[in-house]
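Shown here: the complex without one of its protein chains, the others still in place.
Naming follows writing order (A and B), and every chain is counted from residue 1.
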């Protein structure tokens, strides 16, 4: 059914995005990149994929400028696709950007709290999370003004409403604010893909549900692991878990009670994938959990985080096996982000002369 | 250092000679002590410079590892956390303590790092994503900073030792090239003056003696002359008692002659 009318509005977009996907770097490209001796060599290797964007870089650019330029390409392509999108796909793509907006707003909140000139911060915002009214937020000089303008001016208003008051912005750690917003965002996105008449019951809902459920679980697990040893109480922690996902509700409940790595492992045991991740990470990390591996050098075992990324990439790759779905846009953005991370990582390894860990990138093609 | 001109302004007396001799002895002892101190310090200094050289080279490596772990954080968090980190810095967890080490009487301060307890500005950073990498990065950087602190201690020691050695060497050189020669010169001068005085005295005494002798001789001669004269007179008198008598008698005789008239 969805195949009948999908192409009327979205066929072009799908074609473009599939074309972009084919432009992603492959395993062979990565192998070539890891052989590079200097950043200039790397730049040369990236020539076919990123030529125009890297052209303006000086010889031997810094890794951060390399990352910035590669991100520019993603942003340019995303904007092109967004400009051509109509109807519910346009809305879907807007949802995609909300995640970045949350980071940007969190940045502005931090800036306002510390009485910084927030205009300077606009440069630091992620371009995908840019929204037209963002400069308006910079007018706010105190947190209450900011809160009110956030509520009025940003698409994030519903995520603030009901869960955060302006006092919260002042008192709560910015990370809690960020994660509360993110939880609300994920839940809203999940609700959107499953209830929008254009998407409900289509492959989009199916694929996106899988992706978002995974994202929700990942956040829940990460928050739990990272909250050990901080002042975040279990009750507060529980509030940050999204109310869907494969772990929800039993696993989430167990997560909220977990005290250590072992507790988390027990909580996620119900889900096969996570169980195997934890087993692998558990072996690598020893008693202290996966986060405490000494120094980061020479840890051959992949971290939990790495495995989550790997899993995300696989899900994203699988999304392209489906047709007539918006999910490929999401998957493409995620794959592309991973590609940028990979390039940055490889560049960093070359720049810091740490070749032994250069193969830690994640490539799925 | 042209010899005689450079000496202390003292009166060339025996007392000041004694003082100068004591001073020379003191200077020589001081010189050997300072020389030894300077040698000990230089030894330490060379060791420190060598270690600085090594440590500075090592630091390059350590910092590379640390920045790679920061790259890992960026990789895992998927964004830039630096602003947040900068803004959430409140109170230093990593602090310094200074202790001292005594090298040949020079107090060399050394830094020691320690972590304050229960003071964590960044516990929540990366809560949703990458928190483990953040914690690991903190450990890596803490180790890197420890290495830097060690290097800083060495460098402080280097700067202080450099200064101290300069001062000590200046003193050694001053003693060796100024004070000792000058004291020696003074002693030489006093000695020569004293000798001169001695010679003068001796000459004077000799002169006095010579004069005395001459005087004596003169007196003797005079006496002798007198005596001789006396003797001669006596003898003459004895010899020509008549003549002696006659003469007045002559005069008398003459007078008498005159007188005789009446």
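Quick note on the criterion: a contact is a pair of C-beta atoms (placed from the backbone, for glycine too) under 8 Å apart; a residue touches a chain by one contact, two chains touch by 3 or more.
The rule we apply is simple: contacts and distances are computed from a predicted model.
Per its UniProt record, the hidden chain corresponds to "V-type proton ATPase subunit F" from the list "Proteasome subunit beta", "Nucleoporin SEH1", "V-type proton ATPase subunit F" or "Syntaxin-41". Shown as candidates are B:13, B:32, B:82 or B:192; the residue that touches the absent chain is B:82. Summary of contacts with the chain left out: across B:27, B:103, B:124 or B:137, the touching residue is B:137.
Although one chain is not drawn, its touching partners on chain A can still be listed: residues 62-64, 351-352. Taking the complete complex into account, residues 49, 52-53, 56-57, 59-60, 63-64, 66-67, 69-70, 81-82, 85-86, 89-98, 107, 109, 111, 115, 119-122, 134, 137-138, 141-142, 144-145, 148-149, 151-153, 155-156, 158-160, 162-164 of chain B touch the chain not shown.
To be clear about the criterion, only the chains that are shown with their structure count from here on.
Inter-chain spacing, taken between the CA centroids of chain A and chain B, is 74 Å.
Contacts from chain A toward chain B in the complex involve residues 63, 103, 106-107, 110-111, 113-114, 116, 121, 124, 126, 173-176, 178-179, 182, 219, 222-223, 225-227, 229-232, 240, 289-297, 303-305, 337, 341, 344-345, 348-349, 352-354, 357.
Taken in their complex, chain B has these residues touching chain A: 64-65, 67-69, 71-72, 74-76, 78-80, 83-84, 87-88, 120, 123-133, 135-137, 139-140, 143.
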